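Below is one structure, written out as structure tokens; the observations come after it.
One protein chain is absent from this view; the other protein chains keep their places.
Moving on to chain A:
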Amino acid sequence: MNLDQMQSMWQAHSEKLDECMSLNKTLLQKIQSEGHKSELNKLILARSLEGFLFLIIVAGLWHYVVSSWSLTAPVVSALVLNVFATLGLAGSIGQVVLLSKIDFSQPVRETLSDLIAVRAHGMTIFKLLLLSAPFYMAYVFLGYELVAGIDLFSLMPAETKVIFAIISAVFGVLVTLLINQLKPENRSNKLIGWLYREVSGSRLTHLLDQFDNMEKA
């Protein structure tokens, strides 16, 4: 069989399909009424909830900063963590906007790009968490203040502060190196490929593979 014979067979098949097929309108109606269960709508709901969570964190941190305003380690920590939470909030809002704009009647390349941006969200949040890793002591200082009312930083000996600063600097270098490598084109690397699969899931890997297939001439 060659492609022309295949085409003739396909066209005969297409003509017959209309006679052979029937549409279950009752089930169709049910699906329409359950439209909220479609994949995209579920994602919009998930990102909205995530955004709401970030909003609560941002509002809570601002409340703490304003009510305890002074140049202490817990307040500075709250300000630092607020920057990350605000970035997370902006990311969630951006996702909801993008998701509600996805148009499946666009050419395949455009739709794939939009869907990759949506499915890469897990990786973006992971990068944001990684970026906050060098500031890990901010979580500790704020936690101690909120739970036990102790300003841990003021009680620390100078040598301990230097050790934590060195650990943060090492984290900073490692995180910068890793984030620099966390690109889809580096998925052939075992660690990066594994992170993409584990963090963003197989759906993103599938979309990226299709995008690569599209580019291949």
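We take it that a contact is a pair of C-beta atoms (placed from the backbone, for glycine too) under 8 Å apart; a residue touches a chain by one contact, two chains touch by 3 or more; residues count from 1.
Quick note on the criterion: contacts and distances are computed from a predicted model.
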item: Record-based protein name (UniProt) of the chain missing from this complex, from "RNA polymerase sigma-70 factor, ECF subfamily", "3-oxoacyl-[acyl-carrier-protein] synthase 2", "Peptide/nickel transport system permease protein" or "ABC transporter ATP-binding protein"; value: "RNA polymerase sigma-70 factor, ECF subfamily"
item: Contact with the hidden chain (one of A:3, A:71 or A:148); value: A:3
item: Of A:59, A:90 or A:108, the residue in touch with the unshown chain; value: A:108
item: Touch with the omitted chain, as defined above, among A:38, A:68 or A:176; value: A:38
item: Touch residues of chain A, complete complex, unshown partner; value: 1-3, 6-7, 9-14, 16-25, 27-28, 31-32, 35, 38-40, 103-112, 115, 202-203, 206-207, 210, 213-215, 217
